[in-house]
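The structure under discussion appears below in the form of structure tokens.
A single protein chain has been omitted from the complex, and every remaining protein chain is retained in its original position.
Lettered A, B and C in written order, each chain numbered from 1.
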Amino acid sequence: MTIITRPASKPADIIKDASMSKQKDMMARHYERLSDAPTNGEKVAATFVPGNLNELLMCFGLVNNLPEVNAIQSGLRKQSGGYVMEAEKSGHSEDVCTYVKSDIGMMSKGNIGPNGRKLPDPDVLLLSYTGCFTFMKWFELLRQQYNCETIMFHTPYMADGKITKDMIKYMVKQLKQDVIPKLEKVSGVKFDIDLLREHLRKSAIAEDDLVWVLQSAKTKPSPIDAYFGGIYYIGPIFGAFRGTDDAIDYYRFLRQEVEERIAEGKGPVTPDGDMGQERYRLVVEGPPNYTHFRQFWKMFYDEGAVVVASSYTKVGGTYDFGFRHDPVNPLESLAEYCLNVYTNRNLPMRVDMLENYIDEYQADGLLINSIKSCNSFSAGQLLMMREVEKRTGKPAAFIETDLVDPRYFSPANIKNRLESYFQMIEQKRAGLRGAA
Amino acid sequence: MRTFIGIDLGSTTTKAVLLDENRDVIGRGITNSRSNYATAARVASEEARIDGRFTLFRRALESGEANGDLVQAFLGALERNFRLVQFLEQLGDLEETCLGQLKTERFAKVADRMGEALNEVFRRLRAEAPDLYAPGAVRKSDFFRDIAGSRFHVHADAVAEESAVPHEILLNAYDKSIIDVENRPPSGDMSDKFHRAMERVLEIDPHLIDGANDVPARIENTLGLELEETYLVGTGYGRVTLPFSKEHIRSEILCHGLGAHMMYPKTRTVLDIGGQDTKGIQVDGSGIVANFQMNDRCAAGCGRYLGYIADEMNMGLHELGPLAMKSNRPARINSTCTVFAGAELRDRLSLGEKREDILAGLHRAIILRAISIISRSGGVTDEFTFTGGVAKNEAAVRELRKLIKENYGDVTININPDSIYTGALGAAEFARRAVVS
Amino acid sequence: MLDVPVSATAGIIRRCEDLFADLHFSTARAWKAAKPGRKVIGFMPYYVPREIIHAAGALPLGILGGGDQLEVIHGDAYYQSYICRIPRSTIELGVSGRIDFVDGMLFPSICDVIRNLSGMWMLMFPNTAARYVDLPQNFEDDVGGEFYRSELNEIREWLGRITGQPITDDAIRASIEVFNENRRLVREAYTLRTDEPWNVPASELYLVMRAGFVLPVEEHSQLIRDYLASVRDQQRPIKDNSRVVVSGAFCEQPPLTLIKSIELSGCYIVDDDFLLINRWERSDVATDGDPLAALARSFLHDSHSTPPKYEPDQAKKGLYLVEAVRKHRAEGVIFAMASFCDPALLDRPMLQDILKAHGVPQIAFKFAENSGQMQPIREQAGTFSDSIKLWSGA
Partner (left out) sequence: MPITAGIDVGTGAVKVAVFDVHGGTETCLAKRVERVRQRDPLKLAAQIYNDVVKAAGLARNDIAYCATTGEGEALDFHTGHFYSMTTHARGAIYLRPDARAALDVGALHGRAIRLDERGKVLNYKMTSQCASGSGQFLENIARYLGIAQDEIGSLSQQSDNPEKVSGICAVLAETDVINMVSRGITAPNILKGIHESMADRLAKLLKTIGTVDGVIQMTGGLALDAGLVEAMKEATARAKITAPIESHPDAIFAGAFGAALWGAFRHEKFARLAEQAKAA
């Protein structure tokens, strides 16, 4: 018998594909631009990933700073734990969303970005989406800190599964009467709707390629991991690049790369190189854990599990159901975009989506990674799991972690559940084979 | 003969099951999971092999001259005496270790008086040992730590009083020694212990085997039979720390599902309440797991909770159930934090609530949590099997029956006296399948 | 019949206690059964336009979770441990059939949990109409107001479909008047408590107000009248207690023992936000003109501040609490927020800052609707009142 010893924790070199390097470059450039903004006289807008109105901000020459992405970066760089503690020490409750606390902790520690340089104070806070109530409080907290212009752009909830005229009217009115005038005031730039149309046109092109890439996972074996890898893919379009030529380039490049992988019959790239044989195809609901991202991912690829579709890659927009930014109806299109964000869809819609993914992507089952922080995602997931299981007949499993709070990542516990889940799928298959 | 062994390394107890090629259980062994998992696994499988010997003895004797009653009586006596021999051996080890402590700086000042006191305590322990293993005697538990510990307390209390040595310091000597003793792998030759036990039996009651003269020879024969360890599968909480390679390890969920299916092929829902986790498992007609749910990171409401309560009330684990059964007005308990359990207990006692009512409430709280985990995994489908250590607790079982009936109607509820071995049984079957398939 | 004479107050409170403890909602069931065709519309915190439900001839029934007496068996199967209690006990009420007589459920826009619960209801109880009530976060009449009016109109149509009859403007105006009367009485009761907290213990006032969630509004108004009369009629001993405001953005309700524990440890609660909907609008809602527009206007410009509602003006953030301290002559604030309640807990640091800036003493703790251990709460509230007491006049 071989003796299993603790895994050697020697950090191996991370293997990246070209698109990932390109993506990293873009992000790095963006952070440099942010850090340079004060010296270059650029103004900065802080806003959120879901409902991100990058095209609109670009019309005013505003640089987009996303506190959520900063929190993710802190998570990946293992800083978030300290930041969260910092925020808790300053009186924030242990119970609330750790995204917020990571951001607040980071501010109180000098607001140093992932490039090691100080991030600029925002000139305007654009609360562009309210599909999560935490966002609202988050921005009230930021407003208290920065004392700058704060814009509330209220997004009604898609409670009945449809977008009504009144909703669009309400949102367009907010844009016209409140959001745009305030952005003009902050930036000193007059709004030019044609410029917005141009940005939206570019968004749609990149969106087409993104959707193609995400849907490439329908191939067997899947050339991509639509969760762990997917997070890299959505970076530019959910962040500061939507509506730019950079984004168009990136997605075209990515698409080519994936096309090649399909042609070669390859699976996804993992930090340890090409993934071995594809053994399990999963649909994942819920955000990932960032503090132990590689360790978490490894638990999947070591077992040959690949995620073929995930809801998290829809937090910044559900493009795969047909929505595209539309230069013809620019303001309406922005409103519709916000309304369509994944967490703004009611639970029945979310269940339908997951069911659909399991069928279309021929998945073995649904895995829910429930995030302690995020009520917007998590409240109701246990019911969603049951529904999807009932409708598809495929087994589901449930694990619990957190986005950026390392205290809620318990490797032994998660590994135990994942292993049991994979063995269960295996056993089921063997059972089916035996029965056949 | 070829045997297949399954080991379930639980957070509180380690269980082993020995299976033969025909899928028959030969032996079961259990021990407390101590600080050394490898030892625990060894002790449990050793115990299973000892138990296996008794199965083989029975088989051998039943085909011989002795009649059923006699076999029963003889094997009962043999087992009790075997346990006694084992106990005395470990007691000797404990005594030596305790006395060894006296050389340390901590006890140096009082070494003389303490040595005397310890000698006296151990003298009393040895003197009463046969009574502990007398027919019909009730022991606090079957684990050396528990039996020796509780009796040590009693005698140390008395001796301390008589010899003016502080009670605390005697206990401390015990506390300091017990880990070492229980983590020492079992020593001595097993056959030798059987022989000694045999001698005792025949010494005490030589007439026991009157009319069945072939008994000693048959026993001797059986002892000669080798129990070959053909394949082994480990599971349970501590399985990752087991020194086994990956193919020898299975998830405890699958093992529990399979084990329950082996005991009750019609079972569809399994509830397992162990020391620090609770699992709800749905299995299909061939014992394959279809769904499962476990408690989250908080261990509130699991078996260990009862352990704390028992410690707090200075009772044995198996005494909790019977006391709780006396209540007909369970208190409503909302917080099941294991560690706060003691505090809540004191709180309520000081408010004048009755012990049995509080206990009954605590049991209900545990089961309520379990029911919600089952509900999470998809509810209860006929038949339902309750496994794990807590299934031994009658008060917990009573609440469970009540709640299952209220929520899922008339469902067959299986509770096996050997339910604590369910996971090990499944593991053993996986071991068997790895070789014989 | 009891043979000891019971004071009028005790009788009223006993009735309220019974209503409070009745997790089967027998009064509402009886109300519905009394006339064929009657409908009951359940709603969750923190605010719904009850006037429209009333105008539809239906009974608005407040569903505020299960409290500490409900054994939650299935509810936990739907929620992770890090989510507050109220949705799980509400699910329990649903799954166990305790609210099976409810014809429609309204889920207001208070937080992500209740929002998602609206969808869960649709999936779990397809036979009950379920509707999310979106509340505006823009407070301009022609933007948020217009949107909210359209939302109110949808609610009106939704209710019309449930009752089978359109709801007229006149009916809504009449209902507004009935609720205006109720609000006046509610305000009167709170004012009386501010003036004589020893005569109006918070645990009593809570029960009286809580009754308004299950009784028809007319009956509740009468109940308050009776209570006020009986309280004015008696004089209870004045204690050496400190005066506090309890703030918790209450959606999930505190166990009654929590309110009592705070009082027992030496505090008079002189203001609270346990049940804001009863006095959501600070003054009367207009009864002329377009009634939906009137409701919308009151919501935008004349309603209480609470964490789920955005505060557009940073300078005003949290001032309402300072205001409450001043108005009710309180000596400190006790924050009691539900565990895992994101909106309330995220708001708390901002509220604490503003109190600090105004020199108002404060403490904070968390609770769950089924908290059993009050010892830490007594400890904290007690220390708070100790320090106010020991140093008063010093």
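We adopt the following convention: a contact is a pair of C-beta atoms (placed from the backbone, for glycine too) under 8 Å apart; a residue touches a chain by one contact, two chains touch by 3 or more.
Fair warning: this is a prediction, and the values are worked out from it, not measured in the lab.
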Query raised in the report: The chain left out here touches which displayed chains?
Result: A, B, C
Query raised in the report: Looking at B:21, B:65 or B:175, which makes contact with the chain not pictured?
Result: B:175
Query raised in the report: Given the contact definition stated above, which residue among B:304, B:364 or B:432 touches the chain not shown here?
Result: B:304
Query raised in the report: Which residues does subunit C use to touch the chain missing from this display?
Result: 265, 363, 365-366, 373, 375-376, 378-380, 382-384, 386-387, 390-391
Report summary line: Per the touch rule stated above, subunit B touches the missing chain via residues 11, 33-38, 106, 168-169, 172, 175-179, 237, 241, 276, 297-299, 302, 304-305, 312-314, 335, 337-340, 342-343, 346, 350
Query - Interface residues of subunit A (partner: the chain not displayed) - result: 85, 88-91, 94, 407
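In the analysis below, only the chains that are shown with their structure count from here on.
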Query raised in the report: For subunit C, which other chain has the most distant CA centre?
Result: B
Query raised in the report: Closest chain to the protein CA centroid?
Result: A
Report task. Determine the centre-to-centre distance between subunit A and subunit C, using the mean Cα coordinates as centres, and give it in whole Å. Result -> 36
Query raised in the report: What whole-number Å value describes the gap between the mean CA coordinates of subunit A and subunit B?
Result: 49
**Report entry** subunit B and subunit C, separation of their C-alpha mean positions in angstrom
**Finding:** 52
Report summary line: Flagged in subunit B as touching 2+ other chains are 296-297, 376
Report task. Could you check subunit C for residues that touch two or more other chains and list them? Result -> 77-78, 80
Requested in this report: Name, in rising order, each residue of subunit A that touches subunit C in their complex.
Outcome: 90-93, 95-97, 100, 130, 132-134, 136-138, 140-141, 143-144, 147, 150, 152, 154, 156-157, 159-160, 166-167, 169-170, 173-174, 177-178, 343, 346-351, 370, 372, 375-376, 378-383, 387, 400
Report summary line: subunit A residues touching subunit B in their complex are 1-4, 382, 386, 389, 395-398, 400, 408, 410, 412-413, 415-417, 419-420, 423-424, 427-428, 430-431, 434
**Report entry** subunit B to subunit C touching residues, read off their complex
**Finding:** 296-298, 332-335, 340, 344, 347, 368-369, 371-373, 375-376, 403, 407
